[in-house]
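Heads up, this is only part of the complex; the chains shown haven't been moved.
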Amino acid sequence: MRVDIRVQEETFSLDAELARLADAGLEMGGIGAFVGVVRGDAGLAALVLEHYPGMTESMIARIVDQAGSRFGLLACTVVHRVGRLPVGAPIVLVLCAAAHRGAALDATGFVIDWLKTQAPFWKREEYPDGQARWVAARPSDEEAAARWGTAGPAES
Amino acid sequence: MVEILYFAWLRDRLGRSRETVALPGDGGSSSVRAIMDGLRRRGAAYEAVFGEEAGPIRCAVNQEFAALDSPVRAGDELAFFPPVTGG
C-alpha cells in the first residue's frame, strides 16, 4: 500500500494528491475521497487547529494501516491542516484507492471516523468579536467510529 | 524525571505547554494518577484543570493513549489534553 500522511499549515491540491497515486498499481479502479471544510456555524470566523506532533502522525499511520488491511487498499493519503483556517477552508483530505468503489468509499469513511476520535487534534473556534472557544468532542463522532465494530487503532 | 505536555485548553489555563516534573515515590515507576495528584497540589490553576469540575481530560504516555492507572517511568513523555476534535 502506498501511504502518504502529512500534517501541514498549507492547503492541499486534490489534483496533485491524485496524481501522486498514479504509481499505486494498475489494479486501481476507484478512489474515495473526503474533504472536511470549516463550516460557518453561528457566525464563526475561523478555526484554529493544533495537534500533538509525532503522536498525530503515528496514530494516523495506525488508522491507515488498519484501513489498508481491512479494505485491501492500494493507496491511502491523509493530509490534515493545522493553524488558523477561515470558514470555507479545507481542513482535512482523505484519499483511499482500491480495485473497487465499495472498498474505496468504505475505507474513506473508516479513516475519517477514526481520525476524528483518535488523532490528537484540537479545534478552537474564533468569532468576529474576538471571542474564542475550544470545541468539545461530540458523542456522535464516537458512535460513528464504533459502528466499524473494532476497538480502533488506539487499541491495536 | 517525566516530561509533561499540555494541549488545548489545559495549556491555555496552565499558561505552559510543557514542564518536567520529578516522578513521585521512589523514582522507579509511578502512574498517571499519582502524577496528576502531585500536579494538583501545585496551586489553584492545576487544581482547576485537574479538578472534578473541569472538562473531561485524556492522557497519553509516550504518545500512546493511556488510562489513569497506566504506569509512568522515568524518562517517559506524559501528555494531558481534552478529548480530540480533529478532522
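Think of it as A and B in the order they're written, each chain with its own count starting at 1.
Here is the rule we go by: a contact is a pair of C-beta atoms (placed from the backbone, for glycine too) under 8 Å apart; a residue touches a chain by one contact, two chains touch by 3 or more.
Keep in mind the model is a prediction, meaning the values are calculated, not measured.
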{"item": "Stoichiometry of the full complex in this file, by chain label", "value": "A x2, B x2"}
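Note that in this section only the chains that are shown with their structure count from here on.
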{"item": "CA centroid of chain A to CA centroid of chain B, Å", "value": "27"}
{"item": "Interfacial residue positions of chain B with respect to chain A in the complex", "value": "5, 7-9, 12, 55-56, 60, 63-65, 79, 81-87"}
{"item": "Residue ranges of chain A in contact with chain B within the complex", "value": "36, 49-52, 54-55, 58, 80, 91-92, 112, 115-124, 134-138, 141, 154"}
